[in-house]
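For this view, one protein chain was removed and the others were kept in their places.
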Amino acid sequence: MSSEEIFEPKIVAFVCNWCTYAGADLTGTSRLKYATNVKIVRFPCTGRIDFLLLLKSFAQGADGIIVSGCHPNDCHYTSGNFHARRRWIAFRSILDMMGVDVRRVQYSWVSAAEGSKWADLVNNTVADIRALGPYTDYQKVADYLEKEVQDGEA
Amino acid sequence: MSEKNTYLPYLMTIDKVTKEAPGVKTFRLKFQDEAEAEAFEFKAGQFGEYSAFGEGESTFCIASSPTRKGYIECTFRDTGRVTSGLSSLEEGSTMGFRGPYGNVFPLDEWKGKNLVFIAGGIALPPMRCVIWNALDLRENFKDITIIYGAKSVNDLVYKSELKEWSERPDVNMVTTVDPGGETSDWKGEIGFVPTIVDKVAPSAENTIAIVCGPPIMIKFTFPVLEKLGFRDDQVYTTLENRMKCGVGKCGRCNVGKLYICKDGPVFSKEELNLIPAEEY
Amino acid sequence: MSKIGVFICHCGENISATVDVERVAREIGGMEGVAHAIDYKYMCSDPGQTFIKEAVKKYDLDGVVVGACSPRMHEPTFRRACAEAGLNPYLCEMANLREHCSWVHEKGEETTEKAIDLVKMLVEKVKKNNPLESIKVPVTKRALVIGGGIAGIQASLDIANTGHKVILIERDPSIGGHMSQLSETFPTLDCSQCILTPRMVEVAQHPNIKLYTYAELESLEGFIGNFTAKIRLKAKSVNYSTCTGCGACIQKCPVKKIPSEFNAGLGTRTAIYVPFPQAVPNKPVIDRVNCNYYKRGACKICEKTCQVGSIEWDKEDEIISEEVGAVVLATGFDVKGTDFFPEYGYGKYKDVLTGLQFERLASASGPTFGEIRRPSDGAIPKKIVFIACAGSRDPAKGIPYCSKICCMYTAKHAMLYQHKVHDGESTVFYMDIRAGGKNYEEFVRRAIEEDTVNYVRGRVARVYEKNGKLIVKGVDTLLGGEQVEIEADMVVLATAGVANCGSEQLAQKLHVSYDPYHFFAEAHPKLKPVETNTAGIFLAGACQAPKDIPETVGMASGAAVKVAALFSNNELVREPIIAVVNRLAPPLYSTCVGCFMCETACPYNAIEHEEIKARDGSLIRTIARVNSGLCQGCGTCVAFCRSKSIDIQGYTNEQVYAEVMSLLND
Amino acid sequence: MEKLRERAAAILADGTVSLVIGYEEGTKRPRPLFCHDGESARKLIFDSRCFHNLAVYLTKKELVGNGRFAVTATISTLRSIMQLYVENQLSEDKLLILTVDLSGTLREFVTFDEISAYVEQFELKRSEREQAILTRIEGMTREERWNFWQEEMSHCFKCYACRSACPLCYCTKCVVEVNRPQWINPWPAPVANMEWHINRAMHMVGRCTACGACGDACPVGIPIDLITRKMMEDMAPEFGYIPGLPVKKGNALSTWKLDDREQFIR
Partner (left out) sequence: METKYISKSGIEQWFKSIVDSGKRVYAPVNSRDQIEFKRVKNLSEVADEYVQTTQSIKASVYPKAEVLFSYEKEHGKVHLTDFNPDSIPETVLWKVHPCDAAGFKPLSAIFNWDSPDKLHNAHVQKTSVISFSCAMADESCFCTSVNGSPGNLAGSDIQLTMLPDGGAIAEIVTPKGEALVALSPTVFEADKGEDKTKYLVDLPARFSLEEVNAKLNKAFNSTVWKEQSERCIGCGACAFVCPTCACFDIQEDVHGSTGRRIRCWDACGFGLFTLHTSGHNPREHQSQRWRQRLLHKFSYMPARLNVVGCTGCGRCSRACPVDMNILEHITSIAEQ
């Protein structure tokens, strides 16, 4: 990649079906534009989102991650987002301890009514991740097998 | 370096898929490389490691007879990551196979004897290989009896072959299902395999019994055979331990001093008595 | 290699304008496991659906991905089409190429590539999909209505009139609720009790309604169609089967100074009492907190008075169990008391009243028999000030919402006052006048124009007492913020409507969600206003948010129809998107270790304990089991399970993993 | 100590318990000991060098069987026992606790309430080693922390001694052994190793009692106990719990508060 070329980050979004997915639908219905870098994976609820999926995303080459669901008290399942929020607090603390770049995981609440918030969230996150650059730190260690045989870090 | 990589599988084309029972399929596999097909040889009782690329390897016997050239067959139940991966493959796609591994049924030694095959459930495949082998060399053996049972009619595998065997005049075919597993038009026996063995097994005189099935079936069939006068050297079985390498290295199938993958999978009951029972 | 069919929709030009749909179909067609991929102008049209159906048969497809609009739009359409072609509907998934792609991106390479990625992701998911069967559960055709105000009364009658049994429980000794306390109702000024009491009687006499007054819900177990309600019948201390309701005991009761709840504290009642003359049932209960016998162990005057020996001193609370298929929550609301307002004297001025208290003053059945008199000295107030939005719309007081009814009842109060005190002078301080509703605006205009009520737009900063007068200090914003000071004889606060006390605990018992103000939350603010997030539990009236009588009645009827619709089926068909704990052959049984972390995480109490027992009956292990009737499929338990022993159908670990992996693999 | 031996021998002899799990002298330091009779109870020791968290054995049915058993417990062990109790893994009727308190007095606990009351008196403080390394890590920039842990992770060969030594890792099938999907690659590699340790820490949220057994067990000296220790230190005040003193069913992760922190949520 030459230095002039704009870095196009790969971003995965984990969203709940009832609020953010619907909010992103509204973004579409409202014809608001946002960057193509983000691809949405639909979950029933933020409570369903396994932290391992976030880790796997980085290992597979994601430069950034969006996790978004219903605002507090809006959860279709009453409390899935509260559970998720707690899980994220703990997860962030552990990631930070391990030196993982927590800035690359953007958490958000986007309701079904916040079509424009979704567009802003995506655009801002893309801009943020673009500024951070590719997550080479992580990707470098992710492909290890060849290296081990070559360098014999036995 | 010309040394062969033991772990590199042959590429096989799935020539035919047969649905046998719920979750159970039979694949007919053909070598993609003609030279490999040419050079490949195996004997009844051997097994192989089957690859679903993207999922891994799984161990099962070769279910076709060595007398049928040009292909091999395997039958498996969708139970884990690999078998599920295999199960999703369609005719015409590619999978891997390496083998053959393990020892063989001593068919040569059994010449001139009566054979009784006793199998239960999904354990018919390892037996099918030797059954067809014996049937294709029918003149070498005297009476051939096949006793096969499953939990229910639906669970019986190789249904068309069961029919074929039962129609053959030179085979005494007995099928049974566990009580409650019968359908209204079921014409076979009803009862557990050991019970049926007791009822229909031929005399032990000059007879070899080959038993294969779930541990519980084996456990209750052996005493029946003993009662019927079968000596330990007249009874054979084939074991299926968890394996990864198939060639005696990964450490899983080691039982006492024996390795199921090298010293087995075929054992006479006499040999089996030497293996510590709790470990297989 | 599965056989997946992929169908890319142009959606007219909605998708094809920015996405190269042919290229999407072409590239996806080359994917591992894709047997057939086409694009078409309108996949959701009849011909489009026919393409899918024919392809399912022709290619013996074991999965379908439709790249079109949002699955929230057409997932049912395409799943139905697949089902009609003989493919399990849950083997069909949609890639959202319209709302999430073509509509939000400009035409270009990246947009098409994103579309391809989105379809790929769903193809990989579908490969891991399992055929699922809808869940069928039987329905107990009997409803439980909680709360005997107008909402509960209406809902009960409507359900009962469809031929289904209703159990109505009311926490107070009589049904009737707040509506029974009102004097006249806006905008028609018809007498509240005159229109309500016939309905109350109808409830009591309806063959399909079983009424339990002085009763509260103890617990609710089960799930839609199959609830078990435990109901606490509080001890009334009076045997209703023998009591004739003669009222002699009430006459003789020596404890007479108990503030009457019915009269909002403006009158008194006895310890053995009927809340109001038209109560249903019209039989007394003993208020054990205030009764001399229960307090001091002696008195029993009522027992001596009672000709039929109906007093039961040792009667204890009784808990009964009822099987019901649906629940209507109609627990109503409450109003803030005057003590909530420091600026208006924290309730220490006797002549500062709440709107509800004013209703009692204005009511012919009230403590003053309908005459407006000051509680302090019984004088007729000549100057009266009504303060609207007392508490409501005031984030600083924690009540940012509008209580909705105050504008109307304040106008009504001013009007009633003017009708009763002809020389009186009334002033209303208001923020806005919210008079949306049939004949509402006209009603307010009438108060202002015909009944010369003085409406001042502005807030009242303070009310204080000076020389026996209540000094009301406020501003008139229409006069440019000019200070206004009125010497009033009485001040009426249109205090905020708030959630009924105990609503939070009740919501927790029922596992329904509630908003920050403890009003019960509807399942959807627009489209499911009477449903809750717990299937089979419906809302009626002000327990959801403050509302007026017509709205309440309308909502109650709405809830009743929902219940009736539910009861029109013998069994209920549900989406099989539920969690399942894995089961393995012995000796493993399951990878679940029974730590039951999922149990606390589950918002629906759907996790049960299953004991694995050996043949001899000894316990081997206790593991989790998901009650498929209760589970709503949020999947929170799945993400909690350390050993991955729970999975959720439709969003299994394998499915979501495959999706994420496919998105990131180049 | 003599009292402990006597008592252990006595309860074994009178059939109160069929097994006493304790400590004996080992090659370099005390190690776990399983006493089935009074004879072996003579070998019992209990002092400040006893580090192993014996609670790890209590969930192994093949060891403890169906009868009643006793365990000589350190404070760490007691904390773990309390957590195991909350997680439905232990019951009072099977367990007898022996411990020697700071004054050298032999104490016995039968109920979880008793254990809880005793444990409450002890503060969970960083050891000198923990303090030293954590201070170092806390002083690092994020990049430095990443590099520090990557270096450490490169030594991990996935022997799972950390998992085996942890009393709270009692799953019959650990997530690393789940292969549908294969969440964490089972071979040792830096990312797979890190995923395992992050995963382990996440699984310990609200549960870890910071006994240090995992770090102690690591044969290649990775201070993995500090990952969970730090997590515990961060989370316990945030979520309002005291490790080893569970107050109600559930744990910090499976419960929530309306006002949990969320300034990181956009």
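We just call them A, B, C and D in the order they show up, numbering each chain from 1.
Operating definition for what follows: a contact is a pair of C-beta atoms (placed from the backbone, for glycine too) under 8 Å apart; a residue touches a chain by one contact, two chains touch by 3 or more.
These numbers were taken from a predicted model, which means no experiment stands behind them.
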Candidates D:165, D:202, D:252 or D:265 - the one touching the absent chain: D:165
Of C:49, C:500, C:600 or C:662, the residue in touch with the unshown chain: C:662
Positions on subunit D where the hidden chain makes contact: 26-29, 31-34, 52, 56-57, 60, 62-63, 151-152, 155, 157-161, 163-165, 173, 177, 182, 185-189, 213, 216-217, 219-221
Interface with the unshown chain - residue positions in subunit B: 1, 3-9, 11, 51, 53-57, 79-80, 83, 90, 92-96, 214-215, 240-242, 244-245, 247-257, 259, 262, 276, 278-280
Those residues of subunit C which, in the complete complex, touch the missing chain: 1, 30, 32, 584-588, 661-662, 665-666
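Here is the rule we go by: only the chains that are shown with their structure count from here on.
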A-D compared against C-D, more contacting pairs: A-D
Chain centre separation in whole Å, for subunit D relative to subunit A (CA means): 33
Gap in Å, rounded to a whole number, between the CA centres of subunit D and subunit C: 45
Approximate Å spacing (C-alpha centroids) for the pair subunit B, subunit C: 63
Interface hub residues of subunit D, defined as touching at least two other chains: 175, 180, 183, 253-255
Subunit C: positions in contact with at least two other chains: 601, 640, 653, 657
Subunit D to subunit C touching residues, read off their complex: 66, 87-89, 170-175, 178, 180-181, 183, 203, 249-251, 253-255
Touching residues on subunit B, where the partner in the complex is subunit D: 80-81, 84
List of subunit C residues in touch with subunit D within their complex: 588, 591, 593-601, 618, 622, 640, 642-645, 653-654, 657-658
